[in-house]
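The next block holds one structure in the form of structure tokens; read it before the comments.
A single protein chain has been removed from this complex, and every other one stays in its place.
Naming follows writing order (A, B and C), and every chain is counted from residue 1.
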Amino acid sequence: MGCEITTRERAGVINPMYDCQPAGAQYAGIGMKDCIPLVHGGQGCTMFVRLLFAQHFKENFDVASTSLHEDSAVFGGHKRIQDGVLTLVRRYPDLRIIQVITTCSTEVIGDDIEGNIRYAEEQIAKEFPGRKVYVVPVHTPSFKNSQVGGYSECVLSTWKTIAKEKVAPTGKLNIFPGWVNPGDVQLLKHYAKEMGVDASIFLDTQDFDSPMLPDKSIHTHGRTTVEDIRASTGALGSLSLARYEAASTVDFLKKEFDVPGHTVSSPYGIANTDAMLRKISEITGKPIPLSLVEERGVAIDALQDLAHMFFANKRVAIFGHPDLVIGLAEFCIEVELEPALLLLGDDNTRYKKDPRIVALKERVNWDMEVVCNADLWELERRIKDDPKKYDLILGHSKGRYVAIDANIPMARVGFPTFDRAGLYRHPTMGYRGAMLLAEQIANAMFTHMEYVRDREWILNTW
Amino acid sequence: MGCEITTRERAGVINPMYDCQPAGAQYAGIGMKDCIPLVHGGQGCTMFVRLLFAQHFKENFDVASTSLHEDSAVFGGHKRIQDGVLTLVRRYPDLRIIQVITTCSTEVIGDDIEGNIRYAEEQIAKEFPGRKVYVVPVHTPSFKNSQVGGYSECVLSTWKTIAKEKVAPTGKLNIFPGWVNPGDVQLLKHYAKEMGVDASIFLDTQDFDSPMLPDKSIHTHGRTTVEDIRASTGALGSLSLARYEAASTVDFLKKEFDVPGHTVSSPYGIANTDAMLRKISEITGKPIPLSLVEERGVAIDALQDLAHMFFANKRVAIFGHPDLVIGLAEFCIEVELEPALLLLGDDNTRYKKDPRIVALKERVNWDMEVVCNADLWELERRIKDDPKKYDLILGHSKGRYVAIDANIPMARVGFPTFDRAGLYRHPTMGYRGAMLLAEQIANAMFTHMEYVRDREWILNTW
Amino acid sequence: MPMVLLECDKAIPEREQHIYLKVEGEDSRDYLPVSNASTIPGTLSERGCAFCGAKLVIGGVLKDTIQMIHGPIGCAYDTWHTKRYPTDNGHFNMKYVWSTDMKESHIVFGGEKRLEKSINEAFDEMPDIKRMFVYTTCPTALIGDDIKAVAKKVMQERPDVDIFTCECPGFAGVSQSKGHHVLNIGWINEKVGTLEPEITSDYTMNFIGDFNIQGDTQLLQTYWDRLGIQVIAHFTGNGTYDDLRCMHRAQLNVVNCARSSGYIANELKKQYGIPRLDIDSWGFSYMAEGIRKICAFFGIEERGEKLIEEEYAKWKGKLDWYKERLQGKKMAIWTGGPRLWHWTKSVEDDLGIQVVAMSSKFGHQEDFEKVIARGQNGTYYIDDGNELEFFEIIDLVKPDVIFTGPRVGELVKKLHIPYVNGHGYHNGPYMGFEGFVNLARDTYNAVHNPLLKLAATDIRDDQAVRFLEAAE
Partner (left out) sequence: MPMVLLECDKAIPEREQHIYLKVEGEDSRDYLPVSNASTIPGTLSERGCAFCGAKLVIGGVLKDTIQMIHGPIGCAYDTWHTKRYPTDNGHFNMKYVWSTDMKESHIVFGGEKRLEKSINEAFDEMPDIKRMFVYTTCPTALIGDDIKAVAKKVMQERPDVDIFTCECPGFAGVSQSKGHHVLNIGWINEKVGTLEPEITSDYTMNFIGDFNIQGDTQLLQTYWDRLGIQVIAHFTGNGTYDDLRCMHRAQLNVVNCARSSGYIANELKKQYGIPRLDIDSWGFSYMAEGIRKICAFFGIEERGEKLIEEEYAKWKGKLDWYKERLQGKKMAIWTGGPRLWHWTKSVEDDLGIQVVAMSSKFGHQEDFEKVIARGQNGTYYIDDGNELEFFEIIDLVKPDVIFTGPRVGELVKKLHIPYVNGHGYHNGPYMGFEGFVNLARDTYNAVHNPLLKLAATDIRDDQAVRFLEAAE
């Protein structure tokens, strides 16, 4: 009994959990309006990341490439940065933000990103007088960190480039949820509305779930504007919902513009959501309304139907983004699921000291492992060694075959979840998210019971 | 190719699709506030129906019984009606409506329901001067019709008893959705709100999904009040969304109080929802707002991802309430699913002439059967004869074992859906309902592909 | 004043006779609650009907038998998907119901022809099945359809089938209990002795009143196998129609649920001289005692001791883990009848749980005698409790967990009280040693559910405090 924290011992990776830094940076870039990130690297670095986004959201997102070739490897990619930026500016008259995102190759080559950006900006100023395009240097070598850090880095760099001065107080609250789904963004907006809080969600990715409209217009991009970013310096506070994805920009706003910074545990599960709402209430002075008490009650009611009847004593393996994995583990304990394996997929050394991990470690009275810098082979190998080790898998679709081949029910959660329809549309955060995830878990278990003919008759009446 | 309409030829039923009339009447009764239906019959007629509701909603609903015994069979159940009503009135001081729901036994015995109600009302007047309790006679012999007719009958009888005079114009719109889920009621309220329409949903069953609250209060009952029912006579119109469950009360309001009556096809799928919104717009003079155009667009966008890739050429068997089955068949065609078998589960002879069925018959260019007065053995036998006859089953959980044993993916929809978590919470009507149902269908198919290892790899990227 | 008139019962004072509070020093034999009496109309009682007592509880358990319900559709629809008694042949019994789907014309002109047709159809559609129960329901009883005659006719025409008829319409008696009785007596009189079993052991018994809830029967069967005892008939868990026809050949009738099945044990004694031995199958001490009694009867005590020892070695440690954590928890039991007395002492002895209130739907006098004898002081013993009474009792005794059905479980959930399914179990089986560990585990999981604490929190509660702090 008890919790062990280890690190992957193999050098190589078999089936990675996270993509590389530039991928995360691109994800941040598409979350802004009138923005096309420009990836400085080989074309594949863009092409496959765009495909990845399409797999998850069933949407196309615009990301450009500098199309690095051999000549750049030899002579440097300066010209390609400049051409890339200018071609974008020339062909997209509404464009206002371009993140120049570096990759492994261009970091190895050592291209002077800042210098080339300055040059490009001069060109823009000459060619388009009066037009302001923010060109943001984003240093995300693929051989450091992962998509998690890349996301954080791109948000921070964009803020540093655009949020240059303190504006007059706006009365708004900045909420930085980290890398979440449109369903989560909608949920946060709903909570803010119910509380009468004027909140800016950074990044506002609600339209990552975008419509087919009669006028054929396309709205598949973030809603966060240059103005929103500038206005964030006058907010009455910033709230980070993700330690590894959002906290850095909250810190930046605090240090540079004295915007009070707050951090809560990612709001997965009931107690974490309680803490978030209380924190919002504390920051804004707005009380939590009855409507949210009721919404909370409906969620708890739904969870209570499932917890001790179906979830108790079920051992769960969880993988995905670190803030999500930790939050899900906390949620699991609320509903009597036993988190037995947490996989965190990059070499960030701070995880081991994360107070939430420390608290989990102190709390569990069952066998639990936290594996840092893990790949999905860590999960698969444990199951190969002991096929009954886990009763449930929570994670993104990259781990689907572990579940399929080992015949373990799996609820898809996180990014990417390409092998189920519509998941990105629904929240995982908040009371509603906890409820929906529990429903999804239960229904995965129920379906499993039917397919393997294991007490499926119990579902006739419960 | 073409559609055949037949009727079950066997005398007996194996695995019924619908419950009996009194069950439907009870479902209507619980949809009202300060109301406890009183079933005049054996105790089982109440007990199991209450269990059925609990299976579906994971909630307790209050329904009383007159606890008919042998002596009543011989001497009549008068005393038990009177005692039942008075006991309820005495012990539940807030009670305002009691439906006295007959059953097969008490209809065979021929108890004078109206007479006994008059007697009970006199007793109430004496014992509780100034207190008004509506005691509603509901004649629902189990050997006629089914839960569908029983629901309709109880709503109508309640209206007849309470809606006695025309009130001043309220500017409201009466919407009678029929027997639907709380998720549908919430959806209809949302649409009305977006359109700026002041609508009364009859019955307002939103709280059939009710919370656990810190104060331990219980809200598991309908929200429709005596006042709402009275006010319905002053509405600017009534809209029926279900021909077999709601139209009769709309007709009553029209005939008795000149409330303009309107009927649209049940709003399952895009086109039917369009028609409903247009009808609401037409009745109320309120335009359809952009927000609903966008919501519609998101739904179509989601459906388009699934239709020709996964749904096309899939043959579907559908069973459940008649308005639902017909609506789902229409929805199926929109997303390229081929409705191949529609089962309608009682002896209502009007189904064959239903214009929607006639239209379907004219439209399909594949093999399709509509079986009236069907049981679930009709489905099972067809599959036993031809295991590949259907690719998908849409229906309620009473048919679950057909799908499990034949290894056919099944999406649960309708009433009851006890073998999946949370379904009652989500709409099936409207754009959102169509989208969620499509997601559920797709995910059932996807899960099936994984369990039977049938091209499950296609889901890696689509 | 051990009989209690609750606040909510002021308008129905006769309920005082049904609620007993056991008090130290008084002779509880003077204060037995009135039971097996007619329910007051309109009280929101928990009772079912006689038909369900026969069909749903006993007959419908059989794994090889069509259950033809002669009546309108509801009686079939409502007694389907409500039970958890699996079988080892794929749960045929839980997958199907059959109804003659009586309509008005059959009420007017009689339903016998329709019944005959429905019986023949059912056998035709399911050609592997050769056995059937036929039940009357309220309206077919009222119009006087002769189902026995119809069954006889079909049996003459189809010599390979056998049909049993059960005439207990829903209005018969005061609860499902009447149906148990009718079916028991009908079966012994009409079917027992019409077939001879194959005897494979020197020790034979019937196991009566156990319905294989979540595999109870199958778990206990492993004990009988290890003891070398042949069970001729399971009445009726995982049982077959023909096994039940052979009950007359057993040396011993072991009875678990005396309420539903004591009748047949008594008749087997009267008509065939087979001794009746009542045991409790729930709880470690009880189960061990039951095994000892059975083994003593057959003179195979050492086998029994070995079995008990092995089972204790395997399960006692687990039980004790839970006992340590359940000690002092307060439990209410609101089930049918006998489980009150089966459980009250076993959870006390084996788990340290205090049972603070019990309500029986259909227990008779002998059940209350037993449960009050076995139960504690300070505990409420209720006959046919109703919803308002439940609320009031909860307020009085504040249970930590309630063993009851799923619907009532949903009700008490709103009061932040967890339930364990006292009818169909949460995650059973619950009988036998392993089973009681399951019961302990489910109780533990129910009681220690973190959601209960969260539910009690009003997230607005400390707002005033927080605003104050924030202002400082």
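The rule is short, and it goes like this: contacts are C-beta pairs under 8 Å (C-beta built on N, C-alpha and C of every residue); 3 or more make two chains touch, one makes a residue touch a chain.
Every value quoted in this text rests on a predicted model; they were computed, and no experiment measured them.
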Chain not shown, its touching partners among those shown: A, B
Which residue of A:D112, A:E294, A:D347 or A:D367 touches the chain not shown here: A:D347
Omitted-chain contact residue, chosen from A:Q99, A:S142 or A:T249: A:S142
Given B:V135, B:V335, B:I357 or B:A444, the one touching the chain that is not displayed: B:V335
Residue of B:G171, B:P287 or B:P355 in touch with the missing chain, whole complex considered: B:P287
Option touching the unshown chain, where B:K193, B:K255 or B:R278 are the choices: B:R278
Chain not shown: contacting residue from A:D83, A:D112, A:D198 or A:E282: A:D83
Footprint left on chain B by the chain that the document does not show: 270-271, 274, 277-278, 281-282, 285, 287-288, 290, 292-293, 296-297, 300-301, 303-305, 307-309, 312-313, 333-336, 455, 457-458, 460-462
Positions on chain A where the hidden chain makes contact: 10-16, 18-23, 36, 38, 41-45, 47-55, 58-60, 62-70, 72-73, 80-81, 83-88, 90-91, 103-105, 108-109, 141-144, 146, 210, 212-218, 220, 347, 377, 381, 397-398, 401, 405, 418
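Note that only the chains that are shown with their structure count from here on.
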Longest centre-to-centre distance from chain A, chain (CA-based): C
Whole-Å gap between the CA centroids of chain B and chain C: 32
Multi-partner residues of chain C (at least 2 other chains): 81-82, 406, 410, 413-414, 455, 457-458
Of all residues in chain A, the ones touching two or more other chains: 293, 296-297, 300-301, 304-305, 460-462
